[in-house]
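Note that one protein chain is taken out, while the other chains of the complex remain in position.
A, B and C are the chain letters, set down in written order, and residue numbers restart from 1 in every chain.
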Amino acid sequence: MKRIGVLTSGGDSPGMNAAIRSAVRYALNHDIEAMGIFRGYAGLLNEDMKLFGHRSVSNIINRGGTILKTARCPEFMTEEGQKRAVDVIKKNKIDGMILIGGDGTYRGAITLSRKWNIPSIGVPGTIDNDINGTDSTIGSDTAVNTALDAIDKIRDTATSMERIFVVEVMGRDSGFIAMQVGMGGGVEDILVPERKFNLLDMCHDIVEGNVRGKISWIIVVAEGAGKAADIAKKITETTSLETRVVVVGHVQRGGSPTARDRILGTVLGSAAVELLIKGQTGKAVGVISNELNVVELEDAIKPKPTKINQLYELMRMLT
Amino acid sequence: MKRIGVLTSGGDSPGMNAAIRSAVRYALNHDIEAMGIFRGYAGLLNEDMKLFGHRSVSNIINRGGTILKTARCPEFMTEEGQKRAVDVIKKNKIDGMILIGGDGTYRGAITLSRKWNIPSIGVPGTIDNDINGTDSTIGSDTAVNTALDAIDKIRDTATSMERIFVVEVMGRDSGFIAMQVGMGGGVEDILVPERKFNLLDMCHDIVEGNVRGKISWIIVVAEGAGKAADIAKKITETTSLETRVVVVGHVQRGGSPTARDRILGTVLGSAAVELLIKGQTGKAVGVISNELNVVELEDAIKPKPTKINQLYELMRMLT
Amino acid sequence: MKRIGVLTSGGDSPGMNAAIRSAVRYALNHDIEAMGIFRGYAGLLNEDMKLFGHRSVSNIINRGGTILKTARCPEFMTEEGQKRAVDVIKKNKIDGMILIGGDGTYRGAITLSRKWNIPSIGVPGTIDNDINGTDSTIGSDTAVNTALDAIDKIRDTATSMERIFVVEVMGRDSGFIAMQVGMGGGVEDILVPERKFNLLDMCHDIVEGNVRGKISWIIVVAEGAGKAADIAKKITETTSLETRVVVVGHVQRGGSPTARDRILGTVLGSAAVELLIKGQTGKAVGVISNELNVVELEDAIKPKPTKINQLYELMRMLT
Partner (left out) sequence: MKRIGVLTSGGDSPGMNAAIRSAVRYALNHDIEAMGIFRGYAGLLNEDMKLFGHRSVSNIINRGGTILKTARCPEFMTEEGQKRAVDVIKKNKIDGMILIGGDGTYRGAITLSRKWNIPSIGVPGTIDNDINGTDSTIGSDTAVNTALDAIDKIRDTATSMERIFVVEVMGRDSGFIAMQVGMGGGVEDILVPERKFNLLDMCHDIVEGNVRGKISWIIVVAEGAGKAADIAKKITETTSLETRVVVVGHVQRGGSPTARDRILGTVLGSAAVELLIKGQTGKAVGVISNELNVVELEDAIKPKPTKINQLYELMRMLT
């Protein structure tokens, strides 16, 4: 292992920079060169890269986003695109790849390692926390805290104005963020894609609560469970009560990462390099109960079991 | 002056609680009773009120929202509603009123003081900063900082993903928040209701920038200047570039108030009581260049001159 | 189980309120009364308590500190004090106790359960993360993020002024906070009680770095490893370089809890009640890899293994 390549792909997530910094400096410390590849797989195809030194990653551990940037890359889905990527890797004498991202990124890593024999290690960087083999993915803790901060602020005005707020948070396939901020925010209800819900029952609860004097409600919706605007409209139609809509949106991707995401990124970035040094490939790194954990990439992207129903019951009981 | 009434009305704004605390304790300290009136003018009509003690306003100076809550009150627009309000005021032996809110609140205060001879003082509590006679209204500093925090976070992801973001902030008639966060966030463009803009010119700039390699843009839109979703759609139609939409929304109303809003609320709440003690009525309090300033309520709600065009030119020059 | 008692003891930690809310409401939901006991074991001895309803714990999930307050209680170390506590528990018909705190609190819980046969469950509330049987204690995530925020701010001025900063964080026996913020802050060195360090070596590094042009340093010190002021003084004496001292202090105990601490408090507060319902005693609850975990109180307070040396090596390698 004389030179590794590092890229970030898919949606950016806070803490990716900590992982980049850690991978680059760990490599340099082991006399391995580190090639920063820009714009994910697209940059790989386009040879959009440069060698990084120690100072290339200075002052980034506390920054949101990714200095390597990300982009989509449909070409990499094609045989031809993959060939080009492999040519670029070989031409640039890259002996192993560190790929930081979510399940799409991991699929690319599987292709690189299994089909094209490029030593490749995946690092879980995604706010959705939907990767197996790790308690938490890099960025999810920050995203949850950012969305929770929004909920806290909305609570102030919901209580003052005595209104129903429907708050949409990120999560197309995953109710992780919604469930976490709903639990942490002490909200009245949570809608997630993993769990069926009956809007009429909810409206019934609201009206009943209203009669008892409970006038402000916050309902958190994962984007995969429906659009906040639609749900708010239906609530108003059914209950005749005014609703307000907040879509927290891309704010959740940004911001200075939390301690947890910085440390996770730091631990996993270096661990990925160490695996390459040891001759491993096709693996994903993670942390389980504060211990490093390594799984096959294929296992990492299997559906991650969640305890949505159990948490939902608890949340409702405590409201 | 043996008993005053205090209410908050209109949209809530951070720092209202500091004003309530200050008015109540200043009154008590001068041997004046303080009646907390809930839900604005609606609560006044419905006699929804109670006497406040020193501890009624403990631990609220750092809280967003308003412990007195707010509500709309169409009845107060009618002669009959006003009569009822005046009856309630007299029945409860309230000798003077402190009304905390924006221009709607001030219109009510004008009615109370001029038409019904109820001593009334207005305190400027609104995030829009559109009240005359004060450099800043209570809540506007917090709202601007909250929206700016969102812009900072969006910048992280906009830079990483290289996209165009259209960010809608509050301000139906006022571009104040948009202009402040645009200036402070170093954004690429700002659309406000006070200033005509040409979307085609903006698209032209974007395409031209794109050619030069400038790929991430943040455009801030005050809600009064258009919907972010519509503007984003037009940009995409015209430039064929992908856009993302963020609506910061009601998050801007909440949150722990900034030092500035807490101090402004504290200074103005007590000043309003002092004016009532001195026998004044129909006035609004404010702070100009760190000095207390008193104007007629009618002057306070005249259109507030802004330097939107001048600031816009500066912002564009520095982008 | 008809009535439980809940108390917080030792240093307060952010998220204790989430645990209180959860325990109280979970109990009420299972038709068990909840007695809130104020000021820890001292309040227990003094019968300083009241029955809590559903609304007694409203709007506290996002608040730092503990609404039950805490206090020291030397009397409870004596046979006589313990007898009094048990009398109060019996007199008030409390069938089981939930004790939220750190190792001192757990020692009291051991006494209550083993010696006096009072069903008792411990909930880990301490910023030091030094309790076994749980990946993380309630409050430690918030404390680490608060201290990290201080480090980030100090970095700004350390870089601008080109000075050496010695920053003392909490941790009398534990380097947990120091190691976490040091890793997350990308600092130059970390001193913890668990690891010997040689100040002369550090001074040598500083001087050597200085020659190479590295002029700003941040050194994090756990309070158990020495006083920041003393260390700074020695650095100045040895290197002739100016130093600045920051003691982050009690700020680390306060603040709105992070999502993680709120959820951990929520999960563990209810789990503790559930254990009492099931007739268990002398146990401590925790979360290991997102799963509930129950251990004997005696095991919970054994020295917690840390990976200080391993993390330290990694930190130094990446600096």
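Please note the rule applied: a contact is a pair of C-beta atoms (placed from the backbone, for glycine too) under 8 Å apart; a residue touches a chain by one contact, two chains touch by 3 or more.
The structure displayed is predicted, hence computed values, not measured ones.
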Omitted chain's touching partners, listed by label: B, C
Residue in contact with the excluded chain [from C:G209, C:G226 or C:G255]: C:G255
Residue, one of C:M1, C:V86, C:C203 or C:V247, that touches the chain absent here: C:V247
Contact set of subunit B toward the excluded chain (per top definition): 18, 21-22, 25-26, 29, 61-62, 135, 141, 144-145, 148, 152, 155, 180-181, 183-186, 256, 258-260, 262-263, 266-267, 270, 288-290, 307, 314, 317-318
Chain not shown, touching residues in subunit C: 8, 11-12, 14, 39, 63-66, 69-71, 146, 150, 152-157, 159-162, 165, 244-255
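Convention: only the chains that are shown with their structure count from here on.
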Computed distance of Cα centres, subunit B from subunit A, in Å: 35
Distance between chain centroids, defined by C-alpha means - subunit A, subunit C (Å): 28
Rounded Å distance between subunit B and subunit C, as computed from the means of their C-alpha atoms: 39
Residues of subunit A engaged with two or more neighbouring chains: 152, 155
